Every structure is written in C-alpha cells, then in structure tokens.
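Left out: one protein chain. Kept in place: all the others.
As written, the chains take the letters A and B, and residue 1 is the first residue of each chain.
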Amino acid sequence: MQPGPHLDNPVDTLLEKIEIDGTAELGGKLHQFAADLYPTCRSITGNGIRQTLRAIQQRIPLQIFEVPTGTAVFDWTVPKEWNISDAYIRAADGRRVVDFRSHNLHVMSYSSPIHAVLPLETIRPHLHTIPEYPDWIPYRTSYYQENWGFCLTYNQILSLEDGDYEVCIDSTLEDGHLTYGECYLPGRSSEEVLISCHTCHPSLANDNLSGVSVAAFLAEHLAGQDLRYSYRFLFIPGTIGAITWLAQNREKAAQIRHGLVLTCIGDSGGFHYKKSRRGNAEIDRAVACVLKDCGERFEILDFSPYGYDERQYCSPGFNLAVGCLMRSVWGTFPEYHTSADNLEFIQPLSLAKSLRACAAIVNLLEKNRRYLNQNPCCEPQLGKRNLYKSTGGEPVGQQIHARLWTLNMSDGEHSLLDIAERSGLPFETIAGAAEALCQSGLLLPLP
Amino acid sequence: MQPGPHLDNPVDTLLEKIEIDGTAELGGKLHQFAADLYPTCRSITGNGIRQTLRAIQQRIPLQIFEVPTGTAVFDWTVPKEWNISDAYIRAADGRRVVDFRSHNLHVMSYSSPIHAVLPLETIRPHLHTIPEYPDWIPYRTSYYQENWGFCLTYNQILSLEDGDYEVCIDSTLEDGHLTYGECYLPGRSSEEVLISCHTCHPSLANDNLSGVSVAAFLAEHLAGQDLRYSYRFLFIPGTIGAITWLAQNREKAAQIRHGLVLTCIGDSGGFHYKKSRRGNAEIDRAVACVLKDCGERFEILDFSPYGYDERQYCSPGFNLAVGCLMRSVWGTFPEYHTSADNLEFIQPLSLAKSLRACAAIVNLLEKNRRYLNQNPCCEPQLGKRNLYKSTGGEPVGQQIHARLWTLNMSDGEHSLLDIAERSGLPFETIAGAAEALCQSGLLLPLP
Partner (left out) sequence: MQPGPHLDNPVDTLLEKIEIDGTAELGGKLHQFAADLYPTCRSITGNGIRQTLRAIQQRIPLQIFEVPTGTAVFDWTVPKEWNISDAYIRAADGRRVVDFRSHNLHVMSYSSPIHAVLPLETIRPHLHTIPEYPDWIPYRTSYYQENWGFCLTYNQILSLEDGDYEVCIDSTLEDGHLTYGECYLPGRSSEEVLISCHTCHPSLANDNLSGVSVAAFLAEHLAGQDLRYSYRFLFIPGTIGAITWLAQNREKAAQIRHGLVLTCIGDSGGFHYKKSRRGNAEIDRAVACVLKDCGERFEILDFSPYGYDERQYCSPGFNLAVGCLMRSVWGTFPEYHTSADNLEFIQPLSLAKSLRACAAIVNLLEKNRRYLNQNPCCEPQLGKRNLYKSTGGEPVGQQIHARLWTLNMSDGEHSLLDIAERSGLPFETIAGAAEALCQSGLLLPLP
C-alpha cells in the first residue's frame, strides 16, 4: 500500500493539542481573548474594527484590507467611515446622565454628530430602552439612514426629569474605508474551506466576540500545518463586509467547497447548526455527524434566507456550501443585542467545546475521502492480520464493526462520511478503521 | 422590468369579489341554486339531466351535447335513455303507499316499466330500505341490468300488510341520448384546467348538487376574465359521462394540465383532497398548499382507483393530473345515498368556503410561475427600495421573510409554489412578495 499523502496528521495534532491543553485551560484562553477585545467600540467601519483586527493579527497571519467609501459592491455601496471619541447627555447640574465612556452601547452605532442643548421632550424620540429588562442597555444601529440616538437602561430614563439637557455625540461620518481581515492558510489543494465571522459589534460578547475568538484560535492551530484544503478565515463587518468581500473576490469564492459562519458560539446553550441553502452539502452532513457525537445537545435547522452572512454566501448567484454554527440562536435569547450579552454570558468551557467541535469538523473534512477495498470479494481474513480483536481502549465490538463497515462500503462510491452515516458509528472510529485497513494493505485511498 | 402580461388581476378579482359578497351572502346564493335543482329527478340520461343543464345555462355559457344510445365509448356503450313520469304502489283501498310524486328516490333509477297487481311477497324482493335509519329512503340504481324497484323507508315497509298491490312504474327505457354540458373558458394558453362534477343524481344535495353549484359559480366568476389557462367545466353523468367525454375528446384531454373533480363539497365537515394518480402533480401540491392556510380542518388522501370520475381521468391511458376535492368523503357518512342527503345537510357557509378554496386553488395555478432574481449575487439592498419594512397590515416579519425567500429561491428553477412549500409561508404572501419585487425590478417572470 502506498500511504495517503500525509493523511491524518495535521488535524489530529490539533485535536490532540486541544486535549493536552485541557478544555478548562483552553477555555480560559479563549475567554481572555474575548475579554481583551470586549471594551473596544466597533462598528461596520472605523478604528474600532481596525484595532480589533490588529489584536487578531497578534495571533495569526492576518492581512488587513481597506476598501474606500463609495466603492460599488453589487447592489450596495461601501458607506462612510464612522468614528466616535465621546458622547454624553449632561444634565443642568453638569452631571453626565448618559455617558459613552461608561459603556459604548450608550450611543446608537453610526450616530451622526450633534452638540446642542435640547429639552427632554425633543431628545426622547432619540432614546432607546428595554422596559422588560430595566437594567439592560439595548444595542441599536442606523447604518443606512443618517440619525443619532442614545441607548440607556429603562431605569435611567425613568430618573430623567423634564428640562434642558446638553446632548453631545462627538462622532465623524466621513469618506474613509471599510476594513476587514483575511487569514489565508494554503493547503495542498486550492479548494478552500471558509470560516467567516462578523467582527463589527461593539461590547457584545456572544455576538460575536465568541465567533471571533473561536475562529482566531482555530486559524492559529491550523497555521503552518500540512493541510489538504486551503483555509480562508474572514473577520468582516456583517452584511456589507460579506457583500464587499464577495464582490471583490469572485474567483476566490468559486474555490470555496465548504464553509461555516461562526456566531453566538460561546454561551451555555446547546449547539444549533443552520444548514446551507443546498441542504445536503458535505459541510451540512459533516457538522451533523460531528454534533451527533459531541456529547452535547444539538439541533439541526433548515436553511432560511434570514440570519447572518450565510445570507450572502447562500444567495443564488453564489449558492455556496456555507452553513452557520451557533450555540443559542441569535434573536431567541433575551440577552441578544443588549448589554447583558457580556463577558459573563459567555463561558470558557462552552468556547473550548465550540473550538473542539470546529476542529472535529475540520478534521472530518480533511479526512473524508473514498477508499477502495483491495479485497472486495468476501471479507478478508482479519484474524490473520490481527484486526479481528480490538487494539486500543475502545470496546471491541465498535472497532471491529467499523472495520467491517469500512471494508463493505469502500466500493469506490462511498466516502468515510457516507460510511459513518450509514453505520451510525462515530466518524473518528470509521477514520481509524480506514487507517488500520490501509496499513494492512486492505484499503487504498482513491485520488 | 417588463411587467408580466396581466399577471394577477383576473383571479384576484374573483377572490376579492368573494370577499365583497361576503361568505354568508355568497353561501345563500350557492344554496339557493342547489335548492332550485333539488326536486328534479335526474339520472345518467334523460330529461332530468337536460333540465338541470338548462338551469346551469342560465348562469354560464354552457354547451349541451347529446350522444346517441349505442355509441361505443372505449369498453362501454352509451345506454338507452331513461325517463319516468310516475310511479307508485297502490293498496287495495286505492291509497298510494309508495309515491314517486312525494320523493323521486322512491323509484330505483333506471327501473324498467311495470304495471301489474302483485301480491306483497312477489313485490318484496324489489323493495329497498335502510333498517338502521327507519325514516330514510335509500338511493338505488340499476343502470346496466334491466330491473325494477322501489325504495322506501323501513317504517313504510313495516306498515305494509300482506295482500295484493298495484305496482306501477311509468318509465321508458328507449334509444335516445346521453346528455352532458361543457363550459369552455378560453385563456391565453391552450393548456387547460378541468373542473368536473357529476350531475346525474336525483334529489341528493351533497352528492352532488354541492359540486354542481360550486362549479357553476366558479365558472360564472371566471367567465370573461383574462385568464392564463383555459378552463373546461364538465357537468356530466358519473362514470359513463366521463368515459364518453374522454372517448370523444382525446385531443382536448391531452391539453389538460390540472384538474379537480368536485363532489360532496357542501356539508359541514372539513376538507378532504384525494391526490391524483401521479401523487405529486402541481394540482396535488397546489391544493395542499391552499388547504394548509384555509383555516379549516383538512386531510390529504392518497390516490386510489375507486371513487368518482377521477377514476377515469387517472386511468393509465390518460393519467391526468386530476384530484378530487371533497368535504366529507362519499360513503363515510350515513346520509350518503339516502334521502337524508337533503338541503339541510348542505350548509351555505360550507358551500361558500368551498368556492373560496376552489378560487384560491385557481388563483395559485394562475399565479404559479418561476421568476429570475435580477440581483442574484448577495442580497439586494431592500432598504433603499423601501422593501425592508412592511407595507401593509401583515406582520413585518412575514412579509420581509417572503421577499427574502422569493429572492433567494428565484434562481430559475423554483416556482412560487416551491418557495411557499419550502418557506412554509402562505402562497399569497409569496405571490405578493414576487409582485413587489417585480415592481422594484428585482425579479423578472420567466416565460
């Protein structure tokens, strides 16, 4: 048997490394990375996202791109760049009753500048609260319609007395750039796996520092490895970022074979995977196969054209095999888009297990191929090759069953993922069987 | 964008008209039409069906056809024409103990003439009752075997004393014609939608004056409209009528793209739709999609080769996409084929809602087509076209979701019905989204 070219090593290394680190230690690192990025006031353009990308660049080889305001990207136009240095509402007594410096959610993202003294009644339509959660600050944006606004707790608004207030938003909304980061890890094939996460939200932890942190650590682990696929990690502003990237990288997009959008992946909920538009792409089956054996609750959701950047990747002109991996689904938990989506809302252990699931998915994609049984007529005599008894700690039955399944189904038409699905056995067990059978010369990988 | 040629108007008009009339008012009209036809003694041939067709002709442009006795129609032969003027059983005291003039069900349909005085024991084998429902008269026929018979209530038969009775059936069974009516409404395409109802039963309301009434009103509403499909309404005797029409109209039958048999559609039960032999024809999916959102109970039944005239339309030599829309399924309710299937058994409201469902099915067929997203790469910016907020009374979410679904799936391969099915949204909402997107130039109808 000719061995497959560096078949399993790189990603096994990753999974093993995760095991060696221990999920607790790894989780701590993932959470710390999110914590470091948490205070930054990000938006879809501006210095907040630039600063965030530079922090990610400390861990991984990230190329940062700047796309000028006004650039046409399909049906859209790259907007003006927004920056902010201060914002407040000051009472007559000089006290800042709402203060951007205490929480960057206090300003509606993309607020145009204002500095005026106004009576409360005039200000009120610009104030946003969540009466149901009177201590939480909502997150609001107005990207494509010039406006200004403040977000505050419901209790704050209750304490405001009538009268005049000094309203100040020291922001700029000017021609500039849209900034995004790209980490490309070349593999043996030019076919790509895309990992995309939106990096445009201010101090919100699950949405989406969780995705940013998991993606950055995954890239860090894969960097420098001998990989089958090439990997492209995108750290981009939501919607306009994905549209901009797709508009300017149509040839690269055509190389994408599998992809994941990572979002809301650090909370304590079970996994949710939203399938690609294709619905039965290899990535869809790979994620389902990994989650089935991950030891956590999970649910597979059908594609819908509403959500995060899978909307763009799965638009009919691209129809890429890109799904969205989450824990709790955006919009379904009350903390979503509020100040309660904070560093306590995301859990180190959840982050580590999310990274582990991503690594297992990558592992599956790297290893999934078709083999050809070299002894297709009747079973080969496994006993004389010492393959009819278990070799490791696994229960005898499962390991031998995996070998029999892999031999039986390796007719050149079925991949290891097909075999894992039909047998109900974990992919790793099937992949291990394939490796053992290759070593015995009973199986050969197909090109 | 070039607008689709008169895309939605005609049938919207129908649905709107039904709304304007109000279901109560419309139901009253439908019921009155059935009531007018109720007393007539119909059979598969003869003056009863002629008189019925002339009444329908008052409402719609109906062409009446006469096919001579003895005409070969596939494996069958058009039978003799049957007419009846009187029938009775008279007791020795001169009293009519069974009298055709009081209910035309009292005579077995196609009874041969007889006039004789016979002892009760000789008459008895010719008497039909329903002991379980002692006040109901059964409906019996003997089309293809010459015989005579009376149907009476079980209580009537109990009251008969032994002795001689004068038995008289003043009927004729002679060479004549089979009569049926056809209303053809030409549309822009020569492809046809068939609506077929059997018109051969005597004083039975649900089976099938309900179908006759709904079909006649549907034809009346569609007449003169600018329609995509051509529509053919058949008012025919059951079995032999459908066979005769198919035998004499094979070229027309080849134009039928979708079809419905309407029967037992006026009672207070929920809808039942029996699928065509094909099982997944557009009509099958259209009816299921409409019933899902009709607000009434419904059940979809698999095709079987037993039932009404779908048996003929779905015979393997034709295999037309014709299903059968019912409320209660024939044969499953005790009133079926008895005098209890009377004008009280059918409900104005049920008739109106049945007509409404038929109109919605026609509406779906008329509007169902494929569109092409003119902006297939990434989402178009709906906001700048004022399409990202709801425009009417519908909940915001559903309308915008419908637009996103319609854009996403309009890749030239999926029809609006495909999109409604995959999204789970009502067809009308999807059709509305398609219309709005066409107006914005984002979508173009495919030819």
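FYI, a contact is a pair of C-beta atoms (placed from the backbone, for glycine too) under 8 Å apart; a residue touches a chain by one contact, two chains touch by 3 or more.
Model, not experiment: these values are computed from the prediction.
The chain that is not drawn here is touched, among residues B:Arg311, B:Lys353 or B:His414, by B:Arg311.
Which of A:Gly176, A:Pro380 or A:Gly432 touches the hidden chain is settled by the complete complex: it is A:Pro380.
Interface note for the absent chain: among B:Leu246, B:Ile283, B:Ile400 or B:Leu416, the touching residue is B:Leu246. Listed here are the chain B residues that touch the chain not shown: 73-76, 144-145, 239, 242-243, 246-247, 277, 304-306, 311-312, 314-319. Take chain A: the residues that touch the chain left off the picture are 373, 375-381, 383-384, 400-401, 404-405, 407-411, 423.
In this text, only the chains that are shown with their structure count from here on.
Separating the CA-averaged centres of chain A and chain B is a span of 55 Å.
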